[in-house]
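To start, I am sharing the structure in question, which I have written as structure tokens.
Every protein chain of the complex appears in place save one, which is left out.
And now, chain A:
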Amino acid sequence: MAYAGKRGDKKDDETAGNPYANLDRTTVLQEARIFNETPVNVRKCSAVASKILYMLNQGEVLSVREATTFFFAITKLFQSQDVNLRRLVFLCIKELCKVAEDVIIVTSSLMKDMTGKEEGYRAAAIRALCLIVDPQMLQSMERYMKQAIVDKSPAVASAALVSSLHIATRSGAGLDIVKRWGNEIQEAATNENPMVQYHALGLLYQIRRGDRLAVNKLIAKFTAGRHLKSPLAVCLLVQMVSKTIQEEALQGTVTASLFDFLESCLRHKNEMVVYESAQALVNLRHSTGRDLGPAISVLQLFCSSSKPTIRYTAVRTLSQVAMTHPAAVTACNMDLENLITDSNRSIATLAITTLLKTGNENNVDRLMKQISSFMNDISDEFKVVVVSAVRALCFKFPKKHTLMMSYLATMLREEGGYEFKKALIDTLIIIVEDNQDAKESGLTHLCEFIEDCEHVNLAVRILALLGREGPKTKQPAKYIRYIYNRVILENAAVRSAAVTAMAKFGAYCPDLKSNIMVLLKRCMMDQDDEVRDRATYYFYILDSQQSGLYNNFILSHLQVSIVSLERALQTYISNTTHQEPFDMRSVPISAEPLTVEDKKLLRDEIQGARAEVGREEARAAKTGATGAAPTTAAVSAADMYVEQLQKIPQIAALGPLFKSSLPTQLTETETEYVVKCIKHTFEKDIVLQFDCINTLNDQILEKVYVQVESPDSAFVVDGTIHCPSLPHNQPGTTYTRVRIPPDEVAATAAFTSVLKFVVKDCDPATGEVESEEGYDDEYVLEDVEVTLADHMQKTIVPNFAAAWDEFGNDSEHQGTYGMNQYKNVQDAVDNLVRFFGMQPLDKSEKVPGDKNTHLLLLSGVFRGGFSVLVKCKLVLSDSGVAMMLQVRSESPEVNEAIIQSM
């Protein structure tokens, strides 16, 4: 126990034997023998019990036997009536019951304590007991629990309520039992003690949450009466109301009185309630569109509070609002600017990022300066938040790129973890790729960064970027030095990336070729296999003097999905004959290679940052996870189809899958039957996959298939695969195979489609069929259209001009078209990209400014493996957009098909 007047020298304190230093279970187990002595020595036993607790708390893990030994030793202490010691015993029981065996034996002792006279440990006994019992035993003690819930001692009532809540959340059986105590819990909710109110309200909600009507009643009762004294309880009520409003909003019927309640809570005298309701109102805004004003002004007041936490809550909420409604936050700009210099860095950072979101072109400079003044002091997570705010800003004000660029470059040079550096590099790469004006300076900054970069991953990415973008700049030669430095100084992974980057310069810039070859020759002596192999490979390709080879084997990379390639190679190897060489064309082309996918993701995020709340925060929370996961998901979608289709023999026989379209809905989403269609293109066939869901719970559909017809085209329906049975809400799939007419000219067609099936009535509850006899029925679906895009895969050609020239004039087809439906060039370009299903190159999918002429470059692979390049010259005139189309490919039929489909 503490005693007054102790003013010790600190050094003495440290050395004066700390009883808790170096505890281990063997010594503590020894000491625990004292528990067996009678009469119990309260002081010594308390000390040992504390030691046990401390040891467990330090993370010492006990075996089941050790835990059980401790447990039984401790039960001896029930002899003592000392309140403090008994409480420590409860705590030890709670800790040990997770591991020890036979803990059930203390039930009766605890039950006695729970109902006994000693006020000091009744509540604690309830907590310990409820941790041990299972629902079965709970039934036998129901009576005591009910009594405890309405006990006049708030400590006991609270303990009983909270323990009931644990039981109810732990298991369904527990919940059923606790539900029977409804009346007692109701009574507790009117208890004078605020904490009891809070716990009772929470428990009431927990047992009724499955039943919306009951929840509404609960809310009505407590919002009307205003007899909740506890701020915590009111906060809980606010959460319930907010959830109800959101659910109602989904159905389009919002009770106005609920809103009035939330707004009245803004005037509550407790700050916690005020904040909870402001937060709720701000979040509700998206679904309802009520005025944010009152909530914002409350938050504005919070901004000037003396308590850091309150300022933090205000600025955090404002930053969320700023993502969706920057205008609403502008009113607080002055207050936010004051917070930039806040001593709490978290607050300052959030204030800055919020201001960056609401800021305009004029004050950006000043803000950026302020940020750089405190970047050093904040945590990496917040740095990432700041970087993503800057990234969004770069897109908002492309003209400010010099400022941003120098700012990002300064940050690159500063200390920081991998996540932070990665965010910076991602941002810089996007700027370099998107903003022509910023390209040169951005590349220079990145070059300087890799001079001293500890993260292999980032160095490799930057080198790849240099290889891609560097050769297209005005002075490609100046980057070679940076790249070659890496070859001299770095580890194998970076060296091989550098070799690849150099080769790209050699392939793209004829005047650098001889120099590059000298450097590559040096790399051929490298000690690492990979580096040597790459250098040799590139050297001989460059030495061949054939620009076609450069294009195919240096500048462009593998455009197939790795998983499919592996599968194709395995099939080839297991095929024993090996008469024919492996044909790369048999591998399905992956829609887009990984790097592009990655960029897309980031770009989406930027767009998202403007439109979405909460994303930013999620990023701050899980910066690592977001990067990789969606990419792999996108890649595997195609592979998933392949796997799925391979299992069906009729379809597997068609050969390798060329392309799968995105699903299109053929019905409204809320009809009896929901059908969507995915088009799988093979070399000579198209398989239409129909994913059907039966939303009627009193029907089972059998022999489901889709009848398709295309009277106007030469496509022939070649068979269907039925879905044998389609119960309620379980997705089923049926396929229809269509043969593509052998003459390539007819690439497009429209199919009318009808869902045909046999209906059998069934019992909605059990799903059992009531009558074996069904009747035929059908359901008309929307038309399925096969377009040019279904025959085309996107590919990336790094050097369009070279590839274009290689085909030569002979393989070209032309056509001129007037497209009067488009009023500006960008619309026309967007539609053309969608129509062709090809990859736009050199950023030609974006029309800079409001220009009247534009050149769109597209590349792709036509079904059957024919590379296709397309040039569209677009001119805007008074009557609409006129287009000159040039198509070059290996096959005149393909050209014809493309021209025809226009």
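Structural remarks
Criterion: a residue touches a chain if its C-beta (ideal position, glycine included) is under 8 Å from a C-beta of that chain, and two chains touch if they have at least 3 such contacts; residues count from 1.
Keep this in mind: contacts and distances are computed from a predicted model.
Remark: of the listed names "Trafficking protein particle complex subunit 2-like protein", "Putative tRNA (cytidine(32)/guanosine(34)-2'-O)-methyltransferase", "Coatomer subunit zeta" or "DNA replication complex GINS protein PSF3", the one matching the undisplayed chain in UniProt is "Coatomer subunit zeta". Remark: the omitted chain is touched by one listed residue; of A:59, A:649 or A:808 this is A:59.
Set against the missing chain, the residues A:112, A:166, A:221 or A:413 yield one that touches it, A:166.
When the missing chain is restored to the complex, the residue among A:25, A:127 or A:486 that touches it is A:127.
The hidden chain makes contact, of the residues A:187, A:337, A:381 or A:683, with A:381. Among the residues A:46, A:496, A:753 or A:799, only A:46 touches the chain that is left out of the figure.
Those residues of chain A that touch the chain absent from the view are 1-9, 13-14, 16, 18-20, 43, 46-47, 49-50, 53-54, 57-59, 61, 83-84, 87-88, 91, 120-121, 123-124, 127, 154-155, 158-159, 162-163, 165-166, 169, 195, 198-199, 202, 205, 209, 232, 235-236, 239-240, 242-243, 246-247, 271-272, 275-276, 279, 283, 286-287, 307-310, 312-313, 316, 324, 343-347, 377, 379, 381-382, 611-614, 617, 620-622.
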